[in-house]
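For this view, one protein chain was removed and the others were kept in their places.
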Amino acid sequence: MVHQVNTNRILKGKVPTEESGIEIRKTICSICNPLSHCGIDAYVKDGVVIKVEGTKENPHNEGTLCSKGAASRQYIYHKDRLRSPLLRKGPKGSGQFDPISWEKALDLIAERLQKIRKESGPESVVFYVGYPKWQRPYVKRLAHSFGSPNYCSESSTCFQATQIASRLNYGYFGPPELSKTKCLLVWSGNPFYSNTTMARKLLDARERGMKIIEVGPLITPLTSHADIHLRLRPGTDGALALGLAHVMIENNLYDREFVEKWTLGFEEYQAYVQEFSPHVAESITGVPSELIVKAATLYATTKPAGLLTSASPTVHHTNGVQNHRALTALIGLTGNFDKEGGNYVIPPNYLYIANGLIFREAEFAQSRPYSEMAPRIGEDVYPVWCRLVSEAQAMHIPNQIRTQKPYPIRALVGFGLNYRMWPGSDYMKESLGMIDFLVNIDLFMTDSAKMADIVLPACSSFERSELKTYPEGFVIWTQPVISPLWDSRSDVDIITDLAVRLTPEDPLLPKGYEVCVNWIMEPSNLTVEELKKYPAGRMVENIRRPPYQKYEKAGFPTPSGKMEFTSTILKEVGLDPLPYYQEPKLSPRSTPEVAKKFPLILTTGSRLPHFIHSRTFRLSWTKALTPHPFVEINPQDAGVRGIASGDWVKISTPRSSIKVKAEVTEKVPPGVVNIYHAYPEIEVNQLIDPDYLDPISGFPGFKSLLCEVEKTRGLG
Amino acid sequence: MQLGFSFNFSRCTGCMSCIVACQDQNDLPGGVAFRHVIKLEKGKYPSVKFSFLSLACLHCGDAPCVMVCPTGALQRRDRDGIVIVDRDLCIGCHSCALACPFGAPQYLEDGKMAKCDFCVARLEAGLEPACVRVCPCRALDFGPLEKLENIIAERASRTILESRGLIP
Partner (left out) sequence: MNPVDSSHKRKHFVIVGNGGAGISAAKAACSAGYQGIIHMVSDIEGPTFNPMLSPYYLSGEIVYERCFPFGKEFYEKNSIQCHFGSPVEAIDTQQQKVYVSGGGMIPYDDCLIATGASPLLPKVPGIQNSYNVFTLRTAEQMIRLKKALMGAKNAVILGASLIGIKLAEVLMRKGIRVILVELTKQVLPFFAHPQLAPIIHEHLLNKGVDLRLSWALEGLEEKKGRVYLHFQEDQIVKTDLVLICIGIKPNLEFLKGTQIEVDRGIIVDDHMQTNINHVYAAGDVSQGTNQLTGKKEMMGLWGNACYQGRTAGYNVAGMNVSYPGYLPQYVNHFFGITFIHLGDINPQGGEIEILKQFEPSEGIYSLLVFDKGVLVGANLINNLKEAGRLKTAILRKQTKEGGLSRYFFYPSGKDFNLIKPVFSPSFMLAKKDSFYN
C-alpha cells in the first residue's frame, strides 16, 4: 500500500486539484472519544488516503487535529490490521488462529451463544464494549434483545461514576457554559491533552478575562493560565471540596435562596462541613489554607461561575463517588446549577453528546427492561451503580467468573476488549481464560484478542458510514472515504449481522444500521437520506435549547425532587447520605504501616496528548515522541534516591513491581509519582489489587496508591 | 517579502500535533520531522514555569545553510525568502546540519537532506502550511514577516492598554 509519488510539485505537496487527482473526502476521526471525534478531510488518491487534515467547516474542531488524529494514516494502514475473521486453533491465549469466512464466523458465534443461552440462560453471555463508543447502543440492544442484562463497557472505569455522583446530588448534570462563564473551576482535568477541541475555547475565554481555578496534583498546560492552583494530595478531593464549602458557608457566600428552597439535608451538610476548616483541609489535602479561602471566595463570588469536571480523575479513587459528590455540590451551593454561564443541563442527544436535539438512543438501546431479565453482574455488590447506570459493572466480571454466583459467566463478546484495563490485570487475564467462549472484535491482534476463540476484524471510521452529532448542533452522516481494508467490517454491520442470527424477532437490529438510526433520530425529524446529502455535515437549524433553571418548573429528578446534600438513594442502601470524606484505602494517613515501606503516592492514567489508552503505541509517529515508558518523579524525591532523568527505576507496590525510566520534573509534587499507564511494554495495572475498588461505583482506585521507587541497573 | 512563522508561547501546550502533521504531509518515518517541540521547565513550585517551543526551519534571511552548501543545493527564494533544498543536487555531506543553529536539516534514508520547505506547494495553491493548519491552540501562524509583526505589536499594545484600564 505504499503510495509512489512522483517529483511533480503538486503531487509531492499533496495539493488537491484536478490535475493531481487528489480528492478531499470527509469523515471523522474516532481514535479518541465522542467529546472530540474531530471532522477529518481525507486526501484520497487512487483509493488511498495520502494525507489527513481537520475539517474547517466542522464547528467542533475547526480545521485542527490532535497528534493522534494527525497520525490517522499510520493507524488505518498499519501492517498489523486484522485481515479476516479468525478461528482459534491452538490452546487459548497461544495466538494461533486460522482464517475463516465471515459467514462461517458469524454462524459459529450464533450457534455457540444460542447453545450457551439454552444451557445457562442468556445472562451467562456478556456483551462488552471497550473504549470505543460509536457502536455501544447497538451492542446494548443486541445484548438485551438476546435476553442478557449484561451489557457493560469501559465506562465501568470511566465517566459513569461521575454521573452517579452528580445524579445522587442533582438527578442530572451538565457542563459549564464556557462561552459565558466568568470563573471556571477545573477540577482535576487536563483538557488541553484530553480534548483539544476545547483548547481554543479555553484560551479564548481566558483572553476574555475568565478566571481559572485549577485543582489537581499535577502541573498541566492549564496551570500557567490558572489564577489559583490548588495542588492537592491525590484522593483528597472530597476534603478539599468540603473545605471550600466551609469557607463559603462560614462567610455567607452561598446562595441562601437556592439552598433554602431547593435542597435537602443542608443542615446536616452544614454541620458536617464545620469540621473542615481551612486549617483541617490543609492538613488533609496539603493545599495551603490561604489558597483554599481565596479559591472559595473567587468561585462563590464571581457570577456566573462554572465547574468543569473530568471523566475519571476524581472517581479513580476508593472514595471516588463521595469525593465527586462533595465537589459537584459546590455548584448548587453557590447557585450556579442550571444557570446561564454556570453548569447548564441539556438532555443527552446521542453518544454522550448533548446539544438540544432529541433522539431516542436510550429507548432504542434498552430493548428489554432490566426487570424482565436476570440481575446484572455486580448488582448485589454495587446496587447504587445498577440503580443509576444502565450497564453491568464490568469490574465484577472476574469475580463472577470465578465464583459463578449468582450464575456462571460462560461467554463474552467483546468489542475492543483489553484485560489490562482491569485492576490486577493479570487476574482478569486469567479469568478470561476460564470462560467457555470468548469473541473479540478489534482492528488489531491485541493481547486480549489473542485470548479469544473467534476474532473478528473491525474497520476504522474512515472505512464506514456513521452518525455523529456535536455539541454545537452540527450533524454528519459520514461516507466511507476508502473501502474497508482487507476483509474488515464496520462494527455495527457485524452487530446487525449477528442480530439476524441471534435476535431475528427484534424489529430493528436485523434491518441494519440505517433503519436503526432513522428510528433513533425520529423525534428530531432528521433522516439518514437527508443527511446523506451533506457529506461534510451540516448545522441543524433552530434547535430548541431547554430553559435554564428547569428545576423551578419540574423540580430535580431526585427522589425528593430537590438537590440532595443528603442522598436518599445512599440512605436507602445503608450508606452515608452525606458526601462523607474518607481517606483512600491506601494512603499515608489511612495505612501508615504500608506507607513505611511504600512512602510515595502513585497516581496512574493521566493523559499524554499523543496517546489514548493502548491505541497509538503501534504508530511510529506517536510512539517516537516518547518512546519509553516512564514515571514522573519530583526532584526532591529523586534526589534522595539518587535518581536522575533517564535512569531505569523499579516501581513497587505491595502487589507487584515494574521497571520504567525516570523523568525528574516539578510536574509532580513531592511525595507523588505519576506513571502513564498504557505502554505495551509494561503492565501498570498489575500493581493494583483487583479489589481496590470504590464500594459505591466499583471503580478502581487508579489514582491513589502507595509505592516505592528505586534506581535499578538496566532492564531486567 | 519574507515569509515567516509566528509562534505564540502562551498558547502552545506541547501537544505535538504540529510534528505529526508535518510527518503526515511529508511522508516521514517515525522519529524524523521537520518541526521539533522543546519543553522548557524552569524553577521550583510554586514559581515553576513550563512552556513549549515549536520550532521548524526559520528560513533565515542570511541562511548559514545556504552559505555552506558545497553544491548549491540549498537556495533561498527571492520572492518569499523560503529556503529550499534541491534533493537532486544534495550529496548528503551534512554541512548544513552543522551550520544550522536550530537543527532544522534532517536526513532521510537516502542520506540526503530534507527539511521544512514551508509547505511551498500548498502555499502556491493558497493553502496554509500543514503545521499551522493542524494546531489546536492556534499557537502557530504564518505570513509575511511584516504582517506578523503588526499582529504581535497590536496584541502587545492591547495588553498594555487593557492592563492600564484605558480600554475594556
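In this document, chain identifiers A and B correspond to the written order of the chains, with residue numbering beginning at 1 in each.
Keep in mind that, in the parts below, a residue touches a chain if its C-beta (ideal position, glycine included) is under 8 Å from a C-beta of that chain, and two chains touch if they have at least 3 such contacts.
Computed from a prediction, not measured in an experiment: that's the story for all the values here.
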Completion exercise
Contact with the hidden chain, among B:3, B:33, B:116 or B:131, goes to B:33
Fill in the blank from the handout: Full-complex touch with the removed chain, picking from A:120, A:289, A:626 or A:656, is A:626
Problem - Residues from chain B at the interface with the omitted partner, ascending - result: 14, 16, 27, 29-33, 36-41, 52-53, 64, 67-72, 89, 91-95, 97-105, 107, 109, 111
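By definition in this document, only the chains that are shown with their structure count from here on.
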Exercise for the section: Spell out the residues on chain A that touch chain B in their complex, using ranges where they run on. Expected result: 5, 9-10, 12-15, 17, 51-54, 61, 63-74, 192-193, 196-197, 199-200, 203, 219, 221, 223-225, 229, 231, 609-610, 619-625, 635, 665-667, 669
Problem - Residue ranges of chain B touching chain A (in the complex, touch as defined) - result: 10-11, 13-17, 19-21, 23-25, 27, 29-31, 41, 43-46, 48-52, 119-122, 124-125, 127, 130, 133-138
